[in-house]
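Showing chain A:
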Amino acid sequence: MEIHRYEKIWLAGALLLIVGFIATVSYGAVGAGIAMVDDEGGQVDPASLDDHPKFGEPGTYQAGENEYDVYVVARQFLFEPGTSEPIRVPAHSTVTFHVTSPDVIHGFEVVGTNANTMAIPGQVATITVEFGEPTEYGLLCHEYCGSAHHAMEGKIEVVPQSEWNESMVVN
Partner candidate 1 sequence: MRRISPALFLVLVAFTVPLAVEFRTFAGFFGIELPFIAVIVFEAVLLAVLTAIYVLGRITPDEEEEEGAATP
Partner candidate 2 sequence: MSAEPDTEAGDVATPSGDAASENGPPIPDPESVDDEGYVIGSGRSGIVRRIGHDDFDPVGTLVLIAIYMVIVGAMWIFMYFVEFLGGDLTVIG
């Protein structure tokens, strides 16, 4: 099969581009330390979330010096915590979100940031992020989950260290 030499140049260029993309993503994973949501969050029975030790009482849990776990239940048309009362985390802390759903597949997007995952019934999605200065983030469901999907939203409050007190921690 005789290939035109321009074709060969383009083939080499295309392969270079592809290898470049894979290399960039690998750098992101290894160099910049970006981790994908995976199956380390384990499974949970979606029907009986209430008697799950953490999801039964969703909220912010202290996990260590300046480390927190936030357990969030995404259910049809609200985040718990998040919608009726904001998710509160202290400033300059490392927080791991554990997100699941008792009913249908929901989305969990912290608006305008790279924190983005899915809440799938029976699975627990865990994402760890570092919060910086005191601020507020929007929270929304970006996967269609029923007729009031567009009303499913919430808020994350990054509370200054000074105002952080034990009342906001569940455990």
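Candidate selection criterion: all candidates are chains of the complex that A comes from, given by their letters.
Rule of thumb we're sticking to: a contact is a pair of C-beta atoms (placed from the backbone, for glycine too) under 8 Å apart; a residue touches a chain by one contact, two chains touch by 3 or more; residues count from 1.
Just so it is clear, the structure is predicted and the values come from calculations on it, not from any experiment.
Within this complex, the numbered candidate that touches chain A among 1 or 2 is 2.
By the touch criterion stated above, chain A contacts candidate 2 in their complex at residues 4, 6, 9-10, 13, 17, 20-21, 24, 28, 32-37, 96, 110, 112-117, 126-132, 137.
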